[in-house]
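All protein chains but one are shown at their positions in the complex.
All chains are identified by letter, namely A and B, in their written order; residue positions are counted from 1 within each chain.
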Amino acid sequence: MSGEQLIDIVLLTLLASTAIAIARLRNLLATAMLTGIFSLLGACWMLFLDAPDVAFTEAAVGAGMSTILILATLCVVNAEEKPSRESPIALVAVLLTGGVLVYGTLDMPSYGDPDAPATTSPITRIYLDSANAPSEQEEGHAAGSNPGDGFVVGIPNTVTTVLASFRGYDTMGETAVIFTAGLGVLMVLAGARHRRPDPSMEIEPEPVDEGPGK
Amino acid sequence: MTDVLGLFNYWIVIVLMMTGFYIVIARHNLIKKLIGLSVFQVSVFLLYITIGVIEGGTAPIVAEGYAVYSNPLPSVLILTAIVVGVATIAVGLALVVRIQEEYGTIEEDEIQAQDHKA
Partner (left out) sequence: MKNHVILRFVTKLLIPHILLYAFYVQWHGDFGPGGGFQAGVIFAAAIVLYGLIFGLQAAERAIRPGLVQSGVALGLLLYIGVGIASMLLGGEFLDYDALGHDGQHHGILLVETGVFITVASVMITVFYSFAELIRRQ
């Protein structure tokens, strides 16, 4: 078994065991920490799958910001998960969905297949060729106006090119989504005064010891 | 046999996805549900990135000496999805704080019981 396959199997095993631990634990603080570890392992695996931009973002966002937000909420809310019965309906629904998804993957191309439709599509060639520097004769008029030129931008990082130039409209929409989320959090939490949870629900404190004679 | 090994990655990702899905629908605590949603999101990202991998390829940053590059398009889609995911979690957690203030609890069944009584 080659080194790559070994790393693959180890990472996947760690991911699966972390996910199952998150499902089983009741202590919310431990679950928050495990979520951060899960995101970091996911980022490691994304790096292993040749996607450094995504690994970068997932590590910073998942293992960084998301964990901080969950911890801050736990600090404010201060609760522990109450034990709940295992629900058979949920289990059946999950197994059914899982079965249907596995049946769907039987049609998918094999992992790393160079003949996969996503790879042989002509648009992938256009995206990768956009990293070529514009040739000298294109000075003075817009790149790509010659037929057969493809569309050259000259930036080595094709992911940034696709994100900001080919699909700039989608990125604008997504920036608007982040903006709206910021507004939403500001508006929801502006009126929060946060008093302690209802005192009648608290356990009565033990009476103080009666006296030295007891 | 290579077929099964080739699909093995997808199946593990589906197991992760179903674990996250189970946490969302079966647990009553609101914060636990949001954590399950986060697990589900990460596994969806892993599924997409697995689609773009090419054997013997490298990251889609054009450089001297490399001929085969992985597909850049799944990376772009998932970059957007990751940040939108954290935005969703942030708004969800803010709502949990307000729910705790109003109802005094963050267990879903107790909240529904209070709603039914009202």
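What we mean here is this: a contact is a pair of C-beta atoms (placed from the backbone, for glycine too) under 8 Å apart; a residue touches a chain by one contact, two chains touch by 3 or more.
Please read all numbers here as calculations on a predicted model, not as lab measurements.
Participant: Among A:44, A:93, A:108 or A:178, exactly one should touch the missing chain; which is it?
Facilitator: A:178
Participant: Of A:11, A:93, A:108 or A:189, which one is in contact with the hidden chain?
Facilitator: With A:11, A:93, A:108 or A:189 as choices, the missing chain is touched by A:189.
Participant: Just checking the interface: what residues of chain A touch the absent partner chain?
Facilitator: 52-53, 56-57, 60-61, 64-65, 68-69, 72-73, 75-76, 139-140, 142-144, 153-157, 159-161, 163-165, 168-169, 171-172, 175-176, 178-179, 181-183, 185-186, 189-190, 192-194
Participant: Touching the missing chain, which residues of chain B?
Facilitator: Listed in rising order, the touching residues are 59, 61, 79, 82-83, 87, 90, 93-94, 97.
The rule is simple: only the chains that are shown with their structure count from here on.
Participant: Just curious, how far off is chain B from chain A if you go by their C-alpha centres, in Å?
Facilitator: Roughly 5 Å, centre to centre.
Participant: Taking the complex as given, what residues does chain A use to touch chain B?
Facilitator: Touch list, chain A to chain B: 8, 12, 15-16, 19-20, 22-23, 28, 31-32, 35, 38-39, 42, 45-46, 49-54, 57-58, 61-62, 65-66, 69-70, 72-74, 76-77, 79, 81-82, 84, 86-87, 90-91, 93-95, 97-98, 101-102, 105-106, 108-114, 116, 118-119, 123-124, 127-128, 131-132, 156-159, 162-163, 167, 170-171, 174, 177-178, 180-182, 184-185, 188-189, 191-195, 197-198, 201.
Participant: Which residues of chain B touch chain A in the complex?
Facilitator: Touch list, chain B to chain A: 2-3, 5-12, 14-23, 25-29, 31-32, 34-36, 38-39, 42-43, 45-46, 49-55, 57-63, 68-76, 78-80, 82-91, 93-98, 100-101, 104-107.
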